[in-house]
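Below: one structure in structure tokens.
Note that one protein chain of the assembly has been removed; the remaining protein chains are unaltered in position.
Going in written order, the chains are labelled A and B, and every chain counts its residues from 1.
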Amino acid sequence: MSTLLEVSGVSVSFDGFKAINNLSFQIGEAEMRAVIGPNGAGKTTFMDIITGKTRPNDGRVIWGEKSVSLLSMSESQIAQAGIGRKFQRPTVFEDQSVADNLMLALKKKRGPLAVLRFRASEADRAAVADLAEQIGLAAALHRKSGELSHGQKQWLEIGMLLAQEPRLLLVDEPAAGMTAAEREHTTALLVEAAKTRAVVVVEHDMEFVRRLGCKVTVLHEGSVLAEGSLDHVTADEKVIEVYLGR
Amino acid sequence: MLLLLRRLVACLFVCVSLALPASAQQSDTPIQLLLQQFGPEIQKSSRKSIGPAIDALANSGLPDAQVVLERWQAKDMWFEKETGLFVFGAKADGGALTLFDVAGGLEIGTAPRKSYKQLKPNSGIRGMIASALVQFQLNDPDPVTRQRALTAIERDAEATHLAALRASIDVETDAALKARKARLERLLTIRFAEEDAERIAAIEGFSGDLSVDLRAALNPLVQTRLDVAQSLPEGAMPVDVGEGLSPDAAYALLTAQNLAPPRTDPDMLRAALIENIDGDQIAGIQVATLDTDDARAAVYATLAQSGAVPPLVTDEDVATTLERFVFFEAFVGAPVPVALAAQTALKDIEAKLAMSQTVDLALDGLSLASIYFLAAIGLAITFGVMGVINMAHGEFIMMGAYTGYVVQLFVPDYTLSILLAIPLAFAVTFAAGVVMERLVIRWLYHRPLETLLATFGVSIALQQLAKNIFGTQARPLTAPGWLDGSLVINDVIAISYIRIAIFVLALIFLALFLFVMNRTRLGLEVRAATQNPRMAASMGINPDRINMLTFGFGSGIAGIAGVAIGLYAKVTSEMGADYIVQSFMTVVVGGVGNIWGTLLGATLVGTLQKGIEWLNPSNTLAAQTYMILFIILFIQFRPRGIIALKGRAAEA
Partner (left out) sequence: MTDLALTPPRRAFVLRHPSAVIFIGILALFTIGVTVLAEGFGIGVISTSFVKTLGKTLCLCLVALAMDLVWGYCGILSLGHMAFFGIGGYAIGMWLMYARTEIIVQTSLAAAPLPPTPQEISDGIAAQIFGVVGASEFPPIWAFAHSLPLQLAAVVLVPGLLALVFGWLAFRSRVTGVYLSILTQAMTLALSLYLFQNDSGLRGNNGLSGLQNLPGQGDVPQSTISILFFWASALALGLGYLMCAWVVSGKFGSVIRAIRDDEARVRFLGYSVEAYKLFIFTITAVIAGIAGALYYPQAGIINPAEIAPIASIYLAVWVAIGGRGRLYGAVIGAAFVSLLSTWFTGGQAPDINLGVYTVQWVDWWTILLGLSFVGVTLFAPRGIGGLFDLVAARRMPNRHGQDLGPDAGALREKEADR
């Protein structure tokens, strides 16, 4: 299995506080990975570094077969390179319809002039309808996304992520605030997605992680504490100490 | 021999005139004899010829000379028409004249006025007498007179003063005056000494001195004149045409010295052509075709060939002519070695002056910075703590200034009124700020653009309201007398007390702000509410109250800034608008949410503006333009200001 993303020796500090400390991480194509860790472990900062939002003080972030460095690319370039991100709090464009949100995310040319000339084709509309079906929002296609429930917004965001056709999905707490049924649906969506691409899920909820059934990376104070199957890491002394306290 | 003869004549004269009323007059006193020696010149009283007479009197060493000069200057000197003897006279009743002896000044009787004639020296001569008198006054027993004499010399020195001054130094008893005399002597040596070496030594003796009088003494020495010759004279500095001197100016110099024919400029050419118009033709060419410079030049050339006009001097002619001459600058103020020494000394002075000026500029910048700081600190509080842009901040400044003005209407004592105005301005603008926060701002938290626009609406309304109440003309806010004048450090550096006061005020507010924020309960609550409003609220801190007080506090400081600004600028309804952009710049450049950032921002903006003004002193508008451009560029490199918060706090 070839490596899709390789993060090595990355450190970042805010005003002296080391949010990420010499962190290394790898993920291959079509792999699902859960990242867990207590509050302040640096999970979100870790995503910020990959997506270009935060520049690390040290270290390398290498992407794809051609081994390009992501550190010199802007957020939009990284997104276009095939890294999609779902935020912790659902952020969809509430003033626009579900269809528009999906259309916005659909993998197309992103330049202003190309977008100015863009008119949706039959295929595009079919793709949007298809996605809506997948995320269970087919009936809400023309509603303003601001009217959706919290869980629906989460799905819409996952749908937008899928519409981008990324090679790597970064998903931040997808199940937060969801009902049990919604969780199930979300799990199915993610597992399905991981068949064709790499998925990194940041999650607090152990039960949810267990259901994903994938390799787990435990972060603590900005570095990797343990890595392996969920059973393996939960048996780890250090992990127990960190999670349960001394 | 001559003297003997004169004395003899005088004796005879005395004998003859014994019967006359002026019989008591001594005609053979040394002073009278000296006067008689220059009798015709003195009587003629012409500025051109009087010089030797005054010099002779001044240098005679006679005890009466000073009095004679003084009385002469005061138009008290008369001479008898018949004998030409000089007396002091005072007009008495009935056309009579009371006479006094020129020697000793004793009264010698009265005589009919018509037999005497008054000497009426004109102002030029009086000036000459005055400068001759100076040397007497230098040794006057009264120190005040001596001082006055020194001042007179300083103002208008002459070569003759040098010797007198030198002679008076040793006998001077007053130490301060002696030092002053010694210094003046060196200055006069620079200007008037005959030996070059002596002057150079004097110049070098002043090394390190920056004073204006030294520069005034040196500057004439290094004066040069642009001149032209076939070859370079000795000691002259050549000037290259094209570098230090434009070809046009060089050629104009040649023309002025009749070394070359005047250049044919377009006006002359046109005038010459018009003079030679013959019907509708000039030299056989149709007038109507002469609408280009080339065509006109061609016709002119034809005319020149026929001798009707002087030949055309073309650019090539000018160039070849210029090549035949050397242009140079020659010293005209002093011999070359002296001039060179003076030049070195001046350069030295200039270098030192530049340093002083830099200090002065820095101080200027600092006082401007304190004004910006005062104007911006309130804005920084509301912007930094609450994330609210208050476009009406400038109007709060204006409100404070008008409060000061109104207080002065009721309290005539300026010191008292300012002391009253400061807390009152704070109170008024604090109240206005609280009202605005309650009525407008609190509905718009987390909508910064809306806040910006709404406060802008308040701003235009307040500005117009002030215009309606106080009118459009500027109102004065007068500083107390003890703030007049300035602190003089040397000839270049001087800071007005008002600016010092504003600087001190700025420091006080910095201290007050730090105290309130770091040492009081309110400050603690404000900081808590800034960092995490929800958490603060759950700890029992009422965010509404905090926001209200913070906004009021920021506005109140704007009011005090208004009083300070009003003291040195006029109070108008538009004064707030003049400061608002600079205040924003200060906050933006400094970085939001940090008082030290605001301080640094104010310092940067203030010194920068002064610096740019110094580079281009004629144009303060340009200075502001460039400063803003600089800030726009600055934002490129430090988008969050000098002191930027990093990490999550910055993005909250």
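Methods note: contacts are C-beta pairs under 8 Å (C-beta built on N, C-alpha and C of every residue); 3 or more make two chains touch, one makes a residue touch a chain.
Here the structure is a predicted model, which is why all the values come from computation and not from measurement.
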Chains in view touching the one left out: A, B
Sole contact to the chain not displayed, among A:Glu75, A:Glu133, A:Glu207 or A:Glu241: A:Glu75
Omitted-chain contact residue, chosen from B:Val336, B:Leu419, B:Ala569 or B:Ile628: B:Ile628
Residue among B:Ala56, B:Ile169 or B:Val287 touching the omitted chain: B:Val287
Touching the absent chain when the full complex is considered, from B:Ala197, B:Ala319, B:Val332 or B:Leu453: B:Leu453
Hidden-chain contact residue, picked from the options B:Lys467, B:Arg519, B:Arg545 or B:Lys570: B:Lys467
On chain A, residues whose C-beta touches the chain left out of the figure: 44, 47, 51, 53, 74-77, 79-80, 84-85, 87-89, 91, 93-97, 99-100, 102-105, 110-112, 115-116, 118-122, 124-125, 128-129, 141-147, 150, 160, 164, 172
Absent chain, residues of chain B that touch it: 266, 270, 273-274, 277, 287-293, 296, 387, 389, 440, 443-444, 446-450, 452-454, 456-465, 467-468, 577, 581, 584-585, 588, 619, 621-622, 624-625, 628-629, 631-633, 635-637, 639, 648, 651-652
